[in-house]
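Would you mind keeping the following structure in view while I ask a few things?
With one protein chain withheld, the remaining protein chains of the complex are depicted in position.
A, B and C are the chain letters, set down in written order, and residue numbers restart from 1 in every chain.
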Amino acid sequence: MDYVYAPGKNHLFVPGPVNIPEPVLRAMNRNNEDYRSPAIPAMTKTLLEDVKKIFKSTAGTTFLIPTTGTGAWESALTNTLSPGDRIVSFLIGQFSLLWIDQQQRLNFNVDVVESDWGQGANLDVLESKLASDGAHTIKAICIVHNETATGVTNDLSKVRFLLDKYKHPALLLVDGVSSICALDFRMDEWGVDVALTGSQKALSLPTGIGIICASPKALEASKTSKSVKVFFDWKDYLKFYKLGTYWPYTPSIQLLYGLRAALDLLFEEGLDNVIARHSRLGKATRLAVEAWGLKNCTQKEEWFSDTVTAVLVPSYIDSSEIVRRAWKRYNLSLGLGLNKVAGKVFRIGHLGNLNELQLLGCLAGVEMILKDVGYPVKLGSGVAAASAYLQNNIPLIPSRI
Amino acid sequence: MDYVYAPGKNHLFVPGPVNIPEPVLRAMNRNNEDYRSPAIPAMTKTLLEDVKKIFKSTAGTTFLIPTTGTGAWESALTNTLSPGDRIVSFLIGQFSLLWIDQQQRLNFNVDVVESDWGQGANLDVLESKLASDGAHTIKAICIVHNETATGVTNDLSKVRFLLDKYKHPALLLVDGVSSICALDFRMDEWGVDVALTGSQKALSLPTGIGIICASPKALEASKTSKSVKVFFDWKDYLKFYKLGTYWPYTPSIQLLYGLRAALDLLFEEGLDNVIARHSRLGKATRLAVEAWGLKNCTQKEEWFSDTVTAVLVPSYIDSSEIVRRAWKRYNLSLGLGLNKVAGKVFRIGHLGNLNELQLLGCLAGVEMILKDVGYPVKLGSGVAAASAYLQNNIPLIPSRI
Amino acid sequence: MDYVYAPGKNHLFVPGPVNIPEPVLRAMNRNNEDYRSPAIPAMTKTLLEDVKKIFKSTAGTTFLIPTTGTGAWESALTNTLSPGDRIVSFLIGQFSLLWIDQQQRLNFNVDVVESDWGQGANLDVLESKLASDGAHTIKAICIVHNETATGVTNDLSKVRFLLDKYKHPALLLVDGVSSICALDFRMDEWGVDVALTGSQKALSLPTGIGIICASPKALEASKTSKSVKVFFDWKDYLKFYKLGTYWPYTPSIQLLYGLRAALDLLFEEGLDNVIARHSRLGKATRLAVEAWGLKNCTQKEEWFSDTVTAVLVPSYIDSSEIVRRAWKRYNLSLGLGLNKVAGKVFRIGHLGNLNELQLLGCLAGVEMILKDVGYPVKLGSGVAAASAYLQNNIPLIPSRI
Partner (left out) sequence: MDYVYAPGKNHLFVPGPVNIPEPVLRAMNRNNEDYRSPAIPAMTKTLLEDVKKIFKSTAGTTFLIPTTGTGAWESALTNTLSPGDRIVSFLIGQFSLLWIDQQQRLNFNVDVVESDWGQGANLDVLESKLASDGAHTIKAICIVHNETATGVTNDLSKVRFLLDKYKHPALLLVDGVSSICALDFRMDEWGVDVALTGSQKALSLPTGIGIICASPKALEASKTSKSVKVFFDWKDYLKFYKLGTYWPYTPSIQLLYGLRAALDLLFEEGLDNVIARHSRLGKATRLAVEAWGLKNCTQKEEWFSDTVTAVLVPSYIDSSEIVRRAWKRYNLSLGLGLNKVAGKVFRIGHLGNLNELQLLGCLAGVEMILKDVGYPVKLGSGVAAASAYLQNNIPLIPSRI
């Protein structure tokens, strides 16, 4: 059954879930297996090791939890913090908002630092809070690396700089859902304590694994955390790691094989090449937006995101209509504007298993849709601007040289 | 990559995850999609409706949570109860033990009713507790319908009978992980308040969906529950149900299509025919065990399980060696004995997408393994006993008449 | 194993084999089956009936032969003609050349009518041959509907007109390999006697089925044909059609299910909508070529092909280098120039399961490659020209309105 079949490929440009590589689809095309046989632990061991590499961590401990990003958030918070703990958390868009909502519902004392949607985390406010917190009442800083709703990337190295400057022991908890495997992310170098992502984002798998990396300091904190949890409790995982059987609950066999294949492809391409590819795709998209005469929701270049671009539309256009037409007429899936920016922005996700010609097809589609909805775009203009950049910057495919 | 490839089919007879039907594998063999397009909500609506049928419920509300059975347990408990609430819970094997452990860690006041492993829930004790609880301090009865570790099926209608007899308002929470879609389960008739299963059990999908059905009374209770939860909170689902978008978090597109296909197959076969098939497979297995001169871990016929048979081995044999040899020599996956019955039983799972000749192949394998480990079995004896029964009872395949 | 993996989708724009729709891939993802069970003949019956529709024939008899287009050619010739029979055959490109080579090697007396590569079949010469053939020495006219090497579509209705004008009984044998299911093809109306295609072309399946439709007149001719053949002999098929078992040799189970799915998708979209889609894709491609300042290998508009465009490059460019770079740098697969036009043209296949944004991605890629190889193209120009046309002409996707 395919609800709403259309000829040709669906052009999937939402910022997740993203396109799955064919080799990964193949790897997952399999029957269930006994996860207690020697085979699955043997594979799991390689996964837990290799998955550290996408965080650029060697010191961390990884958890593959059968959940979504929301569950991964909950796991990060409840394992390291206790109810009532003070958290500094940045509200810059819909996903940071949802995380803050979760933090509050889990009974943490959330100190919200709000910015305009389209701006990054206000680190000046953070600095003043740290400066005045000699008593170390702040137990954790929670920040999204890349706010998927607005296409804003925060500078995590600055957060670390401030923590170090004030010798502040707060934990640094990072939502890397739309960044890890796509943007440069340096767990160990930046002193991140918990970082997390979801399988359906830049790793290009189906939804189903919340992927977490915890620093030694975070693991230490988990020993005294008083938050109530069972399903998300790291202790159960650590117990089974010691036993060498790895799984407190039944994992998805298909996702394990899929993750193995996804990591293999990632390492074959090279993580830094993957990041460079995302940089090209992001830059090309922004050049197209500029050529169309439209504005990026992201207000400053320092925050530009290489995984998602939120495009502001003129006030006489409803951006949701753009998304609807994309799907109804062009078999193109774009991201809606969410909450505060609903109707005002549409989003182009350019993360995961994607190449340049796919993006150019999307951009050509967006141009036609803009014309459909009455925006006076010059057809071809965005593609031309993006191509001019890409034609100079796309490398030869290493395996084909 | 296939760790540990062996020629021919793997004979998967653990009590979950189970064999996935080919049409379901096909349905899941697909790229990601935008879950916010009109297609996914349209399909989800049919899933939430149709999934009620596997619970035999019309009054219930269903939740498809991206988690495992353990998460589904947590969801059932934290949505309906508050910390400190008194629960009567039956300890009869490893999975009821794990659930009780979760109940305790979630700070409920668990009144454990223990039985020997191999016996069913002690309902006499339940009756005396209910009889003496005029104050209604018991807020919930937690019971596994089918204890997967020992192959024991409890009689839920008796539990309901007792609750009604004493006009007791306690909620009835049921783990149907290894029963629903295989054993006769009657949510509405038995007045079950929350029932749950996992996709990788009799539904014959990969792991990844915790499937929950909640009665109106359970939904009402959820409004006042004080347990802390976010990811497992039904409120978020109910909010999105009203919006018609259905998903507070990103679902697995593949599992949704897989669930659609699994339900279609289930209804094509007919749920009652599915249950009858499991009854045949269970009976045939038990006849084989008897013919081998071995004992069922389940101590009385009234508790015999049609989804899993735990076979006791003589004390001079280590049942784990049977499981190891099955895998190493015959490409057969059997279930280990767990915890108290480790080394003492091995388990044959006979649930999900399975037919009679598959089971007979497994039984023939078990006979050879028994001989391998020094048990004086008469080869062919179990197959003969099972076949004698099956040959009289297998119906023609309806689609092929 | 993937030789030469590259990130993102491969952009497949050779004129066959073409992109397979996901639902067809799913349908083929299956184990073998006994082709003598009742299931396969039941399905085959529907296939033989439904496949007539892609020929727009009701009078014809269809054959699904486990072979390629070359084998289908051989089947068409050897079943209807005898060694020494005079055939008029048109040489207009590499594929008509190969068919003529086959005709000669099969010992027919081939009367070759040659045109420049880039021109259509010379029907004036045909008319003079028919006019002077009162003795009816010409037994068959062999013509490709669409020459895949040059992108030239012949007007079959004119051939029929001439045959009728001269009341000539010659059989009309048509290679529809790169036309059927994509271009307007009218077997019965045009009095075609044998038409054929291959599964890997516009039907969008893997290679493996030679699909043939034979008119009653062709079937009659087959009774007296003296050509030696066994594997390609229609008589064996007809014998098994009568028996209701359909298959003289073992068919590919996977391709049968795939063909069923492909036909279902085709009819869901509507054959005339499929043809209109190809018309849009062809027109858009030609507008891009024009915008680039390049010439179509096809010399006159009347012969323009909606399934493949052969683009002439300036003499200072080697078109093979374009194809090589497309693959090495952009993960784009274009068609080489073959034989006489090797190095002079590259080909864009735009047939099968393809939509407009896919094509625009390809065109954007071609622009960058042209620049790579030193052609002074204005980036975006072809996409702009194609988009201007497409934005006015793409219909809403019927299933999504």
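Everything below uses one rule, namely that a contact is a pair of C-beta atoms (placed from the backbone, for glycine too) under 8 Å apart; a residue touches a chain by one contact, two chains touch by 3 or more.
Computed from a prediction, not measured in an experiment: that's the story for all the values here.
*Asks:* Please pick, from C:P7, C:G69 or C:G380, the residue that touches the omitted chain in the full complex.
*Replies:* Selected residue, touching the omitted chain: C:G69.
*Asks:* In the full complex, which of B:V144, B:L265, B:L312 or B:V341 touches the chain missing from this view?
*Replies:* In the complete complex, the chain left out is touched by residue B:L265.
*Asks:* What chain C residues would touch the chain not displayed?
*Replies:* Interface residues of chain C facing the absent chain: 1, 3-4, 10, 12, 14, 16-20, 25, 27-40, 42-43, 66-71, 74, 83, 101-102, 105-107, 198, 200, 206-208, 228, 230-233, 248-255, 257, 260-261, 327, 333, 336.
*Asks:* Applying the definition given at the start, please give the residues of chain A touching the unseen chain.
*Replies:* On the side of chain A, residues 22, 25-27, 29-31, 38, 400 touch the unshown chain.
*Asks:* Which chain B residues touch the hidden chain?
*Replies:* Here the touching residues of chain B are 2-9, 11, 19, 21-23, 29, 265, 268-269, 274, 277, 327-332, 353-362, 364-365, 367-368, 371-372, 378-381, 383-385, 387-388, 390-391, 394-397, 399-401.
We adopt the following convention: only the chains that are shown with their structure count from here on.
*Asks:* Name the most central chain, where centre means the mean of Cα atoms.
*Replies:* Given all protein C-alpha atoms shown, the central chain works out to be A.
*Asks:* When the centre of a chain is set as the mean of its C-alpha atoms, what distance in Å lies between chain B and chain C?
*Replies:* 53
*Asks:* Measuring centre to centre with CA averages, how many angstrom lie between chain A and chain C?
*Replies:* So the centroids are 44 Å from each other.
*Asks:* On a C-alpha centroid basis, what's the spacing between chain A and chain B, in Å?
*Replies:* 34
*Asks:* Note the residues in chain B that touch 2 or more other chains, in rising order.
*Replies:* 25, 27, 29-31, 38
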